[in-house]
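A single protein chain has been omitted; all remaining protein chains appear in their positions.
Naming follows writing order (A and B), and every chain is counted from residue 1.
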Amino acid sequence: MRETTYDPAHIEYVLRLGDNALILGQRLCEWSGHSALVEEDVAMANIALDYIGRARDLLTLACELDGGNQSEDDLAFKRDEEEFKNFLLCELPIGDFAWTIVRQVLLDTYHFHLYDQLQRSSDQKLATIAAKSIKESTSHLRHCSHWLTRLGDGTDESHRRVQDALNEQWRFTGELFAADAIDEFALAVGIGPDLSDLRERWHAQIASILHHATLTQPIDAPPVAGGRQGLHTEHMAGLLACMQSVQRAYPGLEW
Amino acid sequence: MSKNLPLWEVFLRSRRGLEHKHVGSLHAADPEQAMQYARDVYTRRLEGCSIWVVRSADIHASQEGDAAAFFDPAEDKVYRHASFYDVPDGLKL
Partner (left out) sequence: MATPSNVAIAELEEAFQQRIDREEKIEPKDWMPDAYRQNLIRQMSQHAHSEVVGQLPEGEWITRAPTLRRKAILLAKVQDEAGHGLYLYSATETLGVSREELTEQLLAGSAKYASIFNYPTLTWADVGAIGWLVDGAAIVNQISLCRTSYGPYARAMVRICKEESFHVRQGYEIMTVLARGSAEQRAMAQDALDRWWWPTLMMFGPHDTDSAHSGRSMRWKIKRQSNDELRQKFVDQSVAQAEFLGLAIPDKALKWNDTRNHFDFGEIDWDEFRAVLDGEGPCNHERMEARRKADEEARWIRGATLAYAEKERVRSSTGTES
């Protein structure tokens, strides 16, 4: 047992980051073998692998901070729905390729700026994970924003598909910047960044990406939120039922 | 719309100090996409530290039918090889 005890808000902050990576990674896994282009099967799997790897690092860190009595797998496979603290945007179904690319651009841009800041986190281990993550996010964002440009500035059909996906997903982006007590704690002790600053960076870059892709930025509507309080969309139950099926059917075994 | 995306040839430098070597091909719409896919498809196990992608259509290849006229004239120029020359015993040259 370690001597230092960590603030529950610190643990919760890391857990949220881990859940975002895990749930988005889990969704991306669904593309395996189903991509339109075989090249894209390989590319999408690379992105998914990065997210799963990041989730493992973050969940392991959350376990360490919490006294080391649990493992990454306990957190991934044994928690109930209301204990997952990911953004709702991460758990939405994969949709078509346009839908997936739009979500990736929105979240990869977020992760790019977030992990850029987290490299300077007062939590050394988190800063180390961030230094690795920023390289991954740079490459994800490059890949996905190029795709967004091709689809947005491609044919009428591709433009319509990405614009529709963007309009539908936009209301889920407010949640990315809605600071609560956990974020305020993280900011105060230097673990995490200022979300209002992050929001500005994100908006500026998204505006430029959308402009380049000839897409129209949707008008801000009342945000849909709840993931960080464990209140999820209807899609989450199915995602977890699938992900946890083996562990739930045969509890307590080695695999 | 059922046209193929253009074909690209991929060349990898496996480590610094070595030349780029042809490893295969892939389909992509533009150089950026070709580069990204080349990374994903051909360097999953750190096989390279530098990539070239070239549109296959831009490669001019020598013709097999022409090989005799094209390459054979070098065959009898054995004097281009160091091993052609006698070196006196015990001498380093």
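Assorted remarks:
Here is the rule we go by: a contact is a pair of C-beta atoms (placed from the backbone, for glycine too) under 8 Å apart; a residue touches a chain by one contact, two chains touch by 3 or more.
The model shown is predicted, which means the values in this text are computed figures rather than measured ones.
Only one residue in the set A:A9, A:L49, A:A127 or A:L187 touches the chain that does not appear here, and it is A:L49.
Although one chain is not displayed, its contacts with subunit A can still be listed: residues 22, 26, 29-30, 32-39, 41-42, 45-46, 48-49, 52-53, 55-56, 59, 72-73, 76-77, 96-97, 149-151, 153-155, 157-158, 161, 242-243, 245-247, 250, 253-255. Not every partner is drawn; the one left out touches subunit B at residues 1-5, 7, 23-27, 29-30, 33, 41, 44-45, 61, 63-65.
Simple rule for what comes next: only the chains that are shown with their structure count from here on.
In terms of their C-alpha centroids, the spacing between subunit A and subunit B amounts to 41 Å.
The part of subunit B that touches subunit A in the complex is made up of residues 1, 5, 26-29, 32-33, 36-37, 40-41, 44.
Taken together, the subunit A residues at the contact with subunit B in this complex read 37, 39, 42-43, 46, 142-143, 146, 150, 155.
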